[in-house]
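Handing you this structure, nothing more for now.
A protein chain is absent from this complex, but the other protein chains hold their places.
Read from first to last, the chains carry the letters A and B; within each, the first residue is number 1.
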Amino acid sequence: MGHFFSYIVEPGLLSSGPVRTALLVGTVVAVTSGVVGVLTVIRGQSFAGHSLADVATTGGAGAFLAGLNQFWGFLIAGVAGAAIMELIGVQRRRGRDVATGVVLGAALGGAALFLYLGTQTSSTTGASFTILFGSMFVISPDTVPALIASGVVALAVIAVLSRVLLLTSLSPELAAARGVPVRAVGIAYLVALAVAVSLSAVVIGAVLSTALLIGPAATSLRVAKRPSRAMLAAALIGTAATWLGILLAYDSYYWPPAGHGWPVSFFVVALVVVGYLLSYVRRPRRDRRARVAGQAQEEAPTQEAGACSPA
Amino acid sequence: MTAEKTAETTSQAEAPAGHDLLRLENIGVRLGGRQILTGVSFTVAPGQFTGLIGPNGAGKTTLLRVILGLTPPTEGRVLLNGSPRPRHGGRLIGYVPQKLAIDQDVPLRARDVVALGIDGHKLGFPLPSAKRKDQVNEALRAVGAESYADARIGELSGGEQQRVLIAHALIGKPKLLLLDEPLANLDLKSEQGIVSVLARLAREQRIAVLISAHDLNPLLRETDTVVYVAGGRAAAGPTDEVIRTEVLSALYGSHVDVLNVRGRIIVIAGDEQQEPQAHHPTDTGVIIGLDRN
Partner (left out) sequence: MFSGLMLNTWIAATIVAVIAGVMGFFAVLRGQSFAAHAIPNGAFAGAAGAGLLGLNVIWGLAVFAVAGALGIGALGRRARQDVATALMLVLMLGIGALFVSFSTEYAEVTYSLLFGEVFGVGSNVLLPIVALGAVSVAVIALMYRPLLLASALPEIADARGVSTRRMELSFLIVMALATSMTVPVVGALLMFALMIGPAAAARSFTKRPGQAIALSVGIALATVWIGIAVSYHTNWPLGFFVGVIAAGFFLLGQGWGAVRRHWWVPRQASAVGAVAV
């Protein structure tokens, strides 16, 4: 048994400093992302969640160029991006989509510029890759307190506003009728999202940030019916995926073909997606019942096995 | 306009007068382990104005989808002009959904929406033609929507949008018009407007109209027949034969009273006292058709 255990958990895993930091930070990120992610999926703002990660990354690239602390670059860019999206976006879901896309496009343009200017000053050929995908094993320990603090802030905002947030997410008209300032709540949510996402983007990159934001939340919402339970489940799923991903990445150090390990981001993303797909295997009957119940409210009548559509 | 420009519906030659346009025989629908409808049978004759009434969730939309061919029935069959319905009613059935979930910014004018009713299902893109333009104008006139024909569809009010959607459905010269709760979100005045437009068109162009609603009263003046859906079953027939205490009680499976108050129908649950304004269906009773002012 001990032999088997040490086969999976390579010796030295837990004594490695970078791994321990990665596990700690990864947990903070996974928990924050999972909780915020549940609200994001309910509100249909996955695109905004992803875009803010990219926007934050641009801020990080800019900060790097200007010689400032990258972490604050991420954070400020993320929050600014959220504010601009809210300003030029509109309450309608589709209008917000386009506003998100435009802000993202401009931010990515900025990233292109910063990366280009960066290559003028120093040779950073791997910069694009690292910016997109991050690197969990090279988190410097002195940023850890700031990271944990931002995670706590985002979670605190969510906790304080949770009831109101859920109400406005699930039924904006009802919330408005009850006198809830829907727009202000929306802004508060976006800020919490920006903070959570900037935090995760800086340590694990934009791609993984989105994966941990959306994947576990989407999975948990399929199995848990109460949002609070879903948040707990999402945090757990995200943490599990992160730990397992770190573990596998560490183990893969000697794997072919390159001999320097497979990226953590790949493992975590793969685990998250597999977990999501597994949730379909579990509950097909519940799925159908939920679909029937929601049938009357569905906008597009394409859910049933209609005679018109090919199988 | 010749009445028989139904060249595309080759298998449905115009049925001899008096035959049923639409016939549902013993329709049952089972979805997701739940029996939504059982043994629903009724007919619609050409030019007939029929109300499909029932509380929310009773299965009205399901029934419409069965007629449209979007939801296959688990039992029974649907006949159009005497033959089993083809995959899509072809040009015979026009459909008007309850509401469009459409952005204000969408670049489509009301007249563009109506034009899509002519050939939206065909490949390619439309070449501008005077004939097309005339058809669209005529359809808009018929529903009284000319004044906002050039406005964005997303910027129209509920009632205006309904009229445009009706024009869209009508321009294909259907024999049967299906409307899914068109009055649900309208104010009283708009409601009356829509109902009179529909009734006039039904009479003038001999188009059968099947209009679903949870409140019969706005339709009372115009309906020839009613299909009342409740408790998973339906009762069909002339209005005053169906909207009666015995019939509805049998459908609901519990006692309901049908009252006629100054020409308005009110259905009240027998067992529990419900709040007069409640429009939510419960197992024991529902109130519909309360005078709304």
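Quick notes on this one:
We take it that a residue touches a chain if its C-beta (ideal position, glycine included) is under 8 Å from a C-beta of that chain, and two chains touch if they have at least 3 such contacts.
All figures in this text were calculated on a predicted structure; none of them were measured in a lab.
Contact with the chain that does not appear here is found for just one residue of B:G39, B:G120 or B:G253, B:G120. Interface note: of B:D105, B:D134 or B:E241, the residue touching the hidden chain in the full complex is B:D105. Remark: the residues of chain B touching the chain excluded from display are 68, 70, 87-88, 90, 93, 95, 97-102, 105-109, 112-113, 116, 119-126, 144, 147-148, 150-153, 155, 157, 159-160, 163, 165, 168-169, 189-190, 193.
Residues 41, 44-47, 49-50, 88, 93-94, 97-98, 100-113, 115-116, 125-126, 128-129, 132-133, 207-208, 210-211, 213-215, 218, 257-258, 260-263, 265-266, 268-270, 272-273, 276, 280, 287, 299-303, 306, 308-310 are the ones on chain A that touch the missing chain.
The definition used in the following text is that only the chains that are shown with their structure count from here on.
Chain centres here are Cα averages; for chain A and chain B they lie 45 Å apart.
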